[in-house]
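This is the structure I want to talk about, given as structure tokens.
A single protein chain has been omitted from the complex, and every remaining protein chain is retained in its original position.
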Amino acid sequence: MLGALYALFGLGLSLSLGVMKMINIAHGDLIVLGAYLCSTVMQLLGIGPFISLLAVVPMMFVIGYVLQRVLLNRVVGRGALSPLLLTFGLSIVLQNLLQEVYTADTRSLQAGEFALQGFDLGGVSIGLLPLVSTLISVAIFAGTSWLIGHSHLGRQARAVADDPGTARLVGVDDRNFFALVTGFVLAVIALASVMYGIRTPFSPTAGPERLLYSFEAVVLGGLGNVWGTFVGGLIIGVAQLLGAKVSSGLGPFFGHLVFLIALLARPQGLFGKGSR
Amino acid sequence: MLRTDRLDAYYGLFQALFGFTFEVRPGETVALIGSNGAGKSTLLRSIVGSVRTRPDGVLLDGRPVGGEPERKQLDRGIALVPEGRRLFPSLTVRENLQLAMRNGRKGPWTVERLMKEFPVMEAFQHRPATALSGGQQQLVALSRALVCNPDYLLCDEISLGLSPVAVNEVYELLGRARRDGLAVVLVEQNVKRALSESDRFYCIQKGRVVLEGSAEHADHAQVAQAYFGI
Partner (left out) sequence: MNSVALMNGARPRKAGRAVAGVALFAVLGALALAPWFTSFATQRLLVEVFTVFAMALAWNLLAGYGGLVVVGHQMFVGVGAYALFALSNRLGINPWMMLPLATAATAFFALLSALPMFRLSGAHFAVGTWVLAEMLRILTLNNEWLGAGGGMPLEALGSFDRWTRNAGVYWSALITGVGALFIARLMLRGKLGLALMSVRDSEAAAAASGVSIQRAKLALWVIAGSITGLAGAVAYMNTLQVTPDATFSLNWSAAAIFIAVLGGIGTLEGPILGTILYFLLRESFASYGSWYFIGLGSLAIATMVFAPGGAWSLVTRRWAIDPFGVRRDMPRR
């Protein structure tokens, strides 16, 4: 289902917003990067999209870690402007690099037979691919939620999100930790990008739109709430599908509209932590 | 021994410390007395690494450690209980302690030990840390620093805003830690309490040492003068 995919897009953004308090404008472009990496790996090794994840997920993790360590850590905490502008520049660079390497043509990940399989459940035909995608999304959300609640990393994340200065006092090494978080975010992005690539033809400039949907999912669900992002993603997905039914060009528009209205009605999101 | 050597500290263009020299010997308790804005918190934060200083401004057993990040100082055995307690609201009491213990040094002080020594803390260990009373929060904040097993504990206004009973509880915990050989720097506005709990004291005014000596033989009139800057 589209919503579950958007939810997954949003998860990464939610984490980086919550922990490092910065919005990564290049988030969408990183999703597209993941899809292109999958495509290349698939071509080089002649394997299916899900198997290529074995290679792509670690690659993206490393990319995320290095990106944060080398570049983004320099602007964390310097106000909202610096990271936003830096990642804006990054977005442009990524889009054009992809264009240089892969040309502007659209492509998609071939899932072969798998994409077409489905089964009937009480009169409703359910595609196997959407089902698996949704299950993967739910699993990742559950996993992340568990990590945040029950692991040392999760505690550190919550502490840093609460109060970075005091977190340092209790020994959190933010440079390394932030890099780990970004690595994790990119790994999640990699998983999302596979499902995205199978479902939708993508091109180098498809990034910004993904960012917008991710952002909408996060804000709609409320900052600081992982499952909130999941619900937010579902809502945006459903809104877009409904919109597309009304008029074929207006799918995304309906998503935007729902987002804007919800924002007007309840600025902190559905499950947001009250007013900041 | 932990000491600072003619330490200067700045907040942007504003200078908060001027050539501040003081020392803490292992196992002793030193009080830092001064009014608001005198530079007490700045000094503690400079030592622990939150405010940048030149490397030889802070010396631990003769080695320059100034300007290093908090994590390194924690590894070396210097921990800070920050002003205002600053517990993490998104974590329970137990989680606040677990986080610090995992990041700190190994030693006699563990989460379990604290739970045993303070049954009250055990009772509310799963509550969000900020859902506690001021006194209870201060105990947790102090414990959070203790589980890092430091050699030098810097305490910033730990009795601020607490009832007399709560203050006693806090100093009770501190006392147990001191019995284990912990050296403590006490920053306090409560002059009487600070002097009664410490071996030596320094008076700080506008970022400078204006008086120092043994706590037992402190001349209260002199201290009042130094405090108020008359």
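When the chains are written out, they are named A and B in that same order, and each has its own residue count from 1.
To be clear about the criterion, a contact is a pair of C-beta atoms (placed from the backbone, for glycine too) under 8 Å apart; a residue touches a chain by one contact, two chains touch by 3 or more.
For clarity, every value in this text was computed on a predicted model and none was experimentally measured.
Visitor: Where does the absent chain make contact, in terms of the chains shown?
Guide: The chain that is not shown touches these displayed chains: A.
Visitor: Would you mind spotting which of A:Met22, A:Ile63 or A:Leu234 touches the chain that isn't drawn?
Guide: Considering all chains, including the one not shown, the answer is A:Met22.
Visitor: Tell me which of A:Gly149, A:Gly165 or A:Pro267 is the one touching the absent chain.
Guide: Counting the whole complex, the residue in contact with the absent chain is A:Pro267.
Visitor: Contacts of subunit A with the missing chain: which residues?
Guide: Listed in rising order, the touching residues are 17, 22-23, 25, 71, 74-75, 78, 80-82, 84-86, 88-93, 95-97, 99-100, 208, 211-212, 215-216, 219, 247, 249-250, 252-253, 256-257, 259-260, 263-264, 267.
The rule we apply is simple: only the chains that are shown with their structure count from here on.
Visitor: Of all residues in subunit A, which touch subunit B in the complex?
Guide: Interface residues on the subunit A side: 152, 155-156, 158-159, 161-163, 165-173.
Visitor: For a test of understanding, state which residues of subunit B touch subunit A in their complex under the given definition.
Guide: Within the complex, subunit B contacts subunit A at residues 48-50, 69-71, 74, 79-80, 82, 86, 88-91, 95, 98-100, 102-104, 144, 148.
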